[in-house]
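Omission of a single protein chain aside, the complex is shown with its protein chains in their original locations.
Right, subunit A next:
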Amino acid sequence: MLPSYLTLAAILFCIGLYGALAKRNAIIVLLSLELMLNAVNLNLVAFSKYGVVPALTGQIFSIFTITVAAAEAAVGVAILIALFRARGTVDVHAFDRMRR
């Protein structure tokens, strides 16, 4: 069963990567990042059951990852609101001041 879970996580990660790189709406980019973190969580939990040494450590790690992802989402939305106040848009292609 382990390769099935790993393949599903790979599919999720690639969908999230495409969304994070190709989407223009910054909120959707944040959601795609969450999707990629979820794929990693699925891998951790799958290995904690089907790995060579089954242990609860994978689940602990996934809880830590979820916590960091929650902090990242909160700070990301706050930065997004501040950017929206400054620029009046959430299009990620408009946030290019540091490139120019």
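Heads up, the rule we're going with is that contacts are C-beta pairs under 8 Å (C-beta built on N, C-alpha and C of every residue); 3 or more make two chains touch, one makes a residue touch a chain; residues count from 1.
In the analysis below, contacts and distances are computed from a predicted model.
Think of the chain that is not pictured: of "N-methylglutamate dehydrogenase subunit C", "Spore germination protein", "Multidrug ABC transporter permease" or "NADH-quinone oxidoreductase subunit J", UniProt labels it "NADH-quinone oxidoreductase subunit J". For subunit A, the residues touching the absent chain in the complete assembly are 1-8, 10-19, 21-25, 27-28, 30-32, 34-35, 38, 41-42, 45-46, 48-57, 59-60, 62-64, 66-75, 77-82, 84-86, 88-91, 93.
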